[in-house]
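Step one of this worksheet: look at the structure below.
The complex appears here without one of its protein chains, the remainder shown in place.
Lettered A, B and C in written order, each chain numbered from 1.
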């Protein structure tokens, strides 16, 4: 798979915008998970702007590809890419975490383009297996189901139930993407619950494995192309995307303290400026600086 | 590990008695799982009469080995071996499935020598991990925890959560035994939910694997000896015991229809005679023939 | 009022509820081409086998993995199918509660959940298999409908009503053969109860198989000159507020009977209505917050105080409370 320089540039810009918007949302919404949103930016960009077939103007188009965000706390990044892809106006993402707006964890009823609702970890791959089976029932040979999981999430037994069944049903229309960012909520994966040899686990569960640098757009595009068109041979495919949690802003990188935390407006402003610098973009701060309403707190709760 | 001819003979007799008693219980109790009781006979014999340290007269002895029967529907075989080992008089096993007696699935409150209660599949290995951790907390270096699982049971995600954590904690005092009898409740394992490559799965989850003929007493004794004394090196050990479901009575062998089914007294009598013949024992039929009370049924329920 | 077809003795042409379940699965399969039955290694016990035989291409075996069973069902429902993920009630409501709640119920997906082997009759399997908390648990989930049929015809009607409505439904199937209360023409309506027998002195609210026990209790009470009204509430959620309030207002006291724990389940559902509409003395019959043992079915009903005689005794306690309070 060769990407034109223009396409590469576009995908890179989308990844940048995913990070920007995620941070804006989390800051404005006063809640959310920066680390696991940032680590997904490149592969979400490649999925929605290169690898997947979706029609923003016909979100229910029957032959579309599906994406299940099993690590549903990564919602801001998904809300961002769906906005950028045209499922709804960008301004709508700022309803994130407002009563009646886009929900903290994915809620299909609130956000166009979502294919599932979530929150508890470990459940999405089963849902994706159901979708992949449905495509078989519908004799849809071109359709693919993508499912994004966290590395810490793979502690959940439900993931392995789903993995076992996907192999049993020979679901080569199912592509799992692991955001292997080495960090979970409260520490490093290897400290809290070691998952290595991780690729071996998937292989032993009957999957084809591709490991890839999850921030390398060309490699990602190539990987998804292979997974979709080259490899189908009776096995589900897992893309283990090696990423950096919080990638793009130094203090969040590889740091569980930014797993879940909403920065105040000043901090967000600085982070966004750093992000722009790191991405060789014109410096741009927090767009709602000063504009954000003071959100009430109750009995001192955060 | 070399077994004397006398020991070998004893263990073989115990295995025979486990099958006999299991079938008697299930017939008299009018409920139960023959197939998965019969497949365990040899390894339960070797465990309780050779490999494990237990004191029937001091069942709470602190330094004893523990055994968790995760496939708790195999209870008749466990009740049988505990009786044979002297935890209670043999006659007591006939309270199986009576109100107030030994429970259909394991209930510690009812049966001396049980180390856990169960029923739902997939949960026992976690309990065993807790016990193995407790031995570490208590600095009990000699103690071992054994946990018996079904092959179908390994579909359950909870098993893999436990497996992952056992490796993470380096629990080389934990020995899982899989009754790999190739059959689950309603069909063959490979048909309903394929688990191969099974040994690879355990290895990828950080376990040392030993595969053994689960009906070969010498091989089993050797295996448990190695698992206990030779192999401990920071990893939990799984013994994959290749067995035949229903082993010992032809019509039950390898046949899911005898997974759960209580024979009537006549059938049980014939099965027990066949079992005796197959084991080169003097023919012996159902001991309660004619003696069994007629158990009431309600609204035609089985 | 429906004619009470239960004569003095139980056991007239009893219909095994599981057979009714299997047969209705097949019937619905004919009607709904998008229906899929899923199983977790229990189909010959639950009798989902009948669907498997009729429509092998629309039967999905997931092995012994209940979390996956419900997750897959969610995925199928999101793709336009109507899944019936079938397993024992305990393994649905306990083992896969998070999946049922968040993958299915929260997005209001069109999944119909049969819970087999509910309450006491599970054929000696013991505590872990006797599902007593499912009514309380499922009732607590927003969007979920909950139903417990009295007999085969009721189960069939409930399954039809489940398929006819969009959204998640949980319904119970006892491992028991029940004498028919309802005819083949029986209809079920969500949120509607059925007055089976009129009475003046006390109302017996039954759900599931316990409704038959209530009818028998009413016979016993009649023998003592007590006029008991019997109402069957197969639809536990939504529940028939009007019928409950109206009857309680008339009789002034009540008994609830359920094949489940008395904590937070059907009895509580009736009490919640009465607290707002018409508080009356109420006694609950059900499992009294204890684990259920292995044992014979009749034995268990006696052991747990859930026989018609126990319902009749509870009715007299409720009536006594009523008298005491009106003095």
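Everything that follows uses one rule, which is that a contact is a pair of C-beta atoms (placed from the backbone, for glycine too) under 8 Å apart; a residue touches a chain by one contact, two chains touch by 3 or more.
What you see is a predicted model, and the numbers here were worked out from it, not measured in a lab.
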**OP:** May I ask which residue of A:35, A:74 or A:122 touches the chain that does not appear here?
**Re:** A:122
Subject >> Chain not shown: contacting residue from C:18, C:156, C:216 or C:284 >> reply: C:284
Original post:
Which is it among C:34, C:94, C:192 or C:250 that touches the chain not included here?
Top reply: C:94
Subject >> Per the touch definition above, residue among C:79, C:261 or C:294 touching the missing chain >> reply: C:261
**OP:** Touching the absent chain in the whole complex: find that residue among C:202, C:269 or C:311.
**Re:** C:269
Original post:
Touching the missing chain, which residues of subunit A?
Top reply: 29-31, 72, 97-101, 103-105, 107, 117-122, 152-153, 155-157, 184-187, 191-193, 260, 295-302
Original post:
So which bits of subunit C touch the chain we can't see?
Top reply: 90-91, 93-95, 97-98, 101-102, 106, 127-128, 132-133, 136-137, 139-143, 237, 261-265, 267-269, 271-272, 274-276, 279-284, 289-291, 321, 325
**OP:** Spell out, residue by residue, where the missing chain touches subunit B.
**Re:** 68, 107-109, 115-120, 123-135, 137-138, 157-158, 161-162, 164-165, 168
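By definition in this document, only the chains that are shown with their structure count from here on.
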Subject >> Among all chain pairs, the one with the most C-beta contacts >> reply: B-C
Original post:
Taking each chain's centre as its mean C-alpha position, how far apart are subunit A and subunit C in Å?
Top reply: 42
Subject >> Separation of subunit B from subunit C, taking each centre as the mean of its C-alpha atoms, in whole Å >> reply: 36
Original post:
For subunit A and subunit B, what's the span in angstrom between their mean Cα positions?
Top reply: 44
Subject >> Per-residue multi-chain contacts in subunit B, two or more chains >> reply: 122, 155-157, 193
Original post:
Taking each residue of subunit C in turn, which ones touch at least two of the other chains?
Top reply: 62-63, 65, 67-68
